[in-house]
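Every protein chain except one is present and positioned as in the full complex.
Labels run A and B following the written order; every chain starts at residue 1.
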Amino acid sequence: MKKLLMMLFSILLVFTAAACSKESADTSSKKTKDGKTIIRLAAKDDAPSNPAAVKYYDELAKALKKDENINVKFELVEVPQGTYAEKLNLLLTSGDIPDLIYFQGGDQQIAQQDLLEDLTPYIEKSKNIKNIIEPQNKQRLKNYPYLLWIKPLDQKTPVVRKDWFDKMASSKELMANPTPDNYYKFLKELVSNPPGGAKKPAFGLTVAGDVNEIDSIFKMAFGINQSWLKNSEGKYEYYKVSDKQKELLTYYQKLYKDGILDPQYLTKQWDTKEKAFYDGEAAVITGTNGKVIDLYNSKMTEVNGKQAELVVLPAAKGEFQGYGATDITKESRGYAISSQSKNKEVVFKVLDYLASPKGQMFDRLGYEKEQYNIVDNQIELTDKYYSEWYARYWEPTNYQPETPLKTPLLSEPATKSQQAVQQSYTEDNSFIIPEEFVTNWDAMENLYKEYSTDIITGKRPVSDFDKFVQEWKKAGGDEVTKYANENIK
Amino acid sequence: MKKLSLSSVIIYSILFLLSISVLIPILNILAMSLSDPLKVHELKGLDILPKGFSLINYEILLSNPLILRSLFNTIFITVAGTALNLFLTAMAAYVLARTDFVGKKLVMLLLIVIMVFEPGMIPEYLLVKDLGLLDTYASLILYKAINVYYLFILMRFFGDVPESIIEAARIDGAGHFRIFTRIMLPLSKPALATLGLFYGVYHWNEYFRATIYLTDPNKWPLQVVLRQFVVERDNTAMLGQLAGGSYEQIKNLDFASLQSGTIMISIVPLLILYPLILKYYAKGALEGGVKD
Partner (left out) sequence: MKIKAALSRIRKDWVIYLMLLPAIAYFVIFNIVPLIGMKLAFQDYRIIGDNQWVGLKHFKVLFSSPAFFDVLKNTIIISTMKMIFIFPIPIILSLMINEVRVGPFRKYVQSVVYLPHFLSWVVIAGIWISFLNPADGGINVIRNFFQMPSVDFITSKEHIRWVLVFSEMWRTAGWDSILYLAAIMKISPSLYEAARIDGASSVQQMRYITLPELTGTIVTVFILNLGFFMNAGFDQVFNLINDSVISVIDILDTYVYRIGILNGQYAYATAASLFKGVIGVVLILGTHFISKKISGKGVW
């Protein structure tokens, strides 16, 4: 027995020694390698274990050399998809900061420690970026100049399948005059006269977990066009405690009670919500305009046929009309340059290249002969483009490549949704909650969630809303409101 | 004919119902993994037969070029890790349970503190980094090499061994180490098997720390590779990297079913090995068996 143990122990030691040995670590070498500047980059889907990413950055380096005579080599940092936020944070807090970093949250405290470069001077001197920058990006950069993310607006738009839409008598009225009442009529008709057969749909609307998703349809009609509204005394109050919100909740309560809003909405996740849509359980869902609507459209037509192509519904009309104000406090995600990087200028040049016509074509359309073919001096996008390509960097909304596109970038419903959102662009007056209010704010938001959910599901009467307002004010609402009035211009 | 007593009937029925309540959801997951992706949304919560039949999920999962390598990695980590775990835990448990020494109370207190406090990922990550163990198997094998909770459990088991046997050995002149190897270990087979199972399962299921510490895909364990595309529901990456599945098939994949496939693949080895461990549990019971 003893001999066996000793043997096991020594085997263990050998194993441990073997396990401990690793390839010689190549610690951050900002030095140039055969004349090339090394750019270390951490981005969510671009890990060295992903051949598509490796190929992209190899090709990008080639294009940079050819078109701009910029000599770089990209070094991807392995950050796994499943735990991107955690691993990125650990990397950064352990002092290993790549040159170019993609953030999806968690950037504020890195910026607070002066570790992210202020991009304003770079953008001003840029060749291409300042030409494609959108109004919401400009505002956000003014407030928080560390993240760059030139992408379309992200408001959600409601969609429904065309064949069902056409079967409804109330559709025309809805399109002509989309008041909340007409919306109600339309949704009610879908439920009482199900166009797809019995219980298809079972409800008019569904959302994933909370009604914020349908706020984009109805909020503005009820007069809520910003986060902080001027009340009758001319002072700002938070929209969630305003009388307008009370009316909106009354409306939602009616939708729930009359079987229009899915009674299981609280436990739906994004995948079960989509499933309900494709299965015909719910008639209308909302999705981010553009790419997401494109996805919904292609899946819907795949499962239910071409006649089920999507129709983009208008925002409800009332005091205002639109899909919701745009937050301009800061970009919620985007690319940042490390202030500790030795190659800041070169990194920005890369970002600028991706905004140039050639760079845009590369990033948005892919590699010639794979994602697209040039036929008769026109770009024809292939199946490979539609199924697997996505733009890693900038996507200004009105993109026209130098060679005209024969096949569109997005399906018609998706393009329509984008246009609709752009037309109703307004800026929000929300602000980043200062640190001293953060814990109170969390409690206040939860208080709202509790009351609003209980009111919508009928567990509480609408009159309880006033109780909520009182509690909210006591839980820190008064302080934040005072702060808002002092700081909102 | 054996007469069935009332208590037996009650016990057998309860156990049967319990096993059914557990089995049905598992079979449901199995059914989901074997269903045709285009029909799988018809599958309801209590169904145990697949809708349509398709091996596409397994084809996709197993066609990942890293899968075989990851299986070896996991086996290596599990075997080496568990061996280290048992060796360290058993030796420490013996000393703490059956001996008295200066400073014992302090060690006990320290152990409780260690067990209860969770320092969090940052200090742990910094430690692994400073030890130069980033991207090594050692980072996974050495972390939680001794689980204090299990240590205390084993101490309890070792403590229950009758003093008389130990005394007898000591009179024969055996020192601590010999008592440990010749007496303690052989008498504690069920306990060691149980701990081996606990530690082994822990290593087998390792996912989070593997993603944090291992950057070389060739070192990735099974769980990481299985979930590589499932977590983010990423068709596009799959198309580029997998050997199996046509473009059409990947486009139509249902990620919930894919996820059930990963669950099934992870459970299978345990389903095979567990009955072997049951050997250690069978002996005592059947010996003490009684005919009512």
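Here is the rule we go by: a contact is a pair of C-beta atoms (placed from the backbone, for glycine too) under 8 Å apart; a residue touches a chain by one contact, two chains touch by 3 or more.
Remember, predicted model here, so these are calculated numbers, not experimental data.
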Which residue of A:154, A:173 or A:210 touches the chain not shown here: A:210
Residue touching the undisplayed chain, where the options are B:48, B:166 or B:263: B:263
Touching residues (missing chain, whole complex) on chain A: 89, 92-93, 95, 97, 105-106, 108-110, 113, 115, 209-210, 263-264, 266-267, 340, 438-440, 442-443, 446, 449-450, 452-454, 457, 475-476
Contacts of chain B with the absent chain, listed as residue ranges: 5, 7-8, 11-12, 14-16, 18-19, 21-23, 25-26, 28-29, 44-46, 88-89, 91-92, 94-97, 99, 101-102, 107-124, 126-127, 131, 142-146, 149, 152-153, 155-157, 159-160, 175-177, 180, 188, 190-191, 193-194, 197, 201, 205, 259, 263, 266-267, 270-271, 274-275, 278, 280-292
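By our rule, only the chains that are shown with their structure count from here on.
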Chain A-chain B separation of Cα centroids, rounded to whole Å: 37
Contacting residues of chain A [partner chain B, same complex]: 1-2, 5, 8-9, 12, 15-16, 18-23, 25, 45, 49-52, 78, 80-83, 86-87, 90, 93-94, 271, 275, 278-279, 302-303, 383, 387-390
Chain B to chain A touching residues, read off their complex: 38, 41, 80, 83-84, 87, 121-122, 125-126, 129, 132-138, 141-142, 177-178, 181-182, 185-186, 207-208, 211-212, 215-217, 224, 227-228, 231-232, 234-237, 239-241, 247, 251-252, 255-256
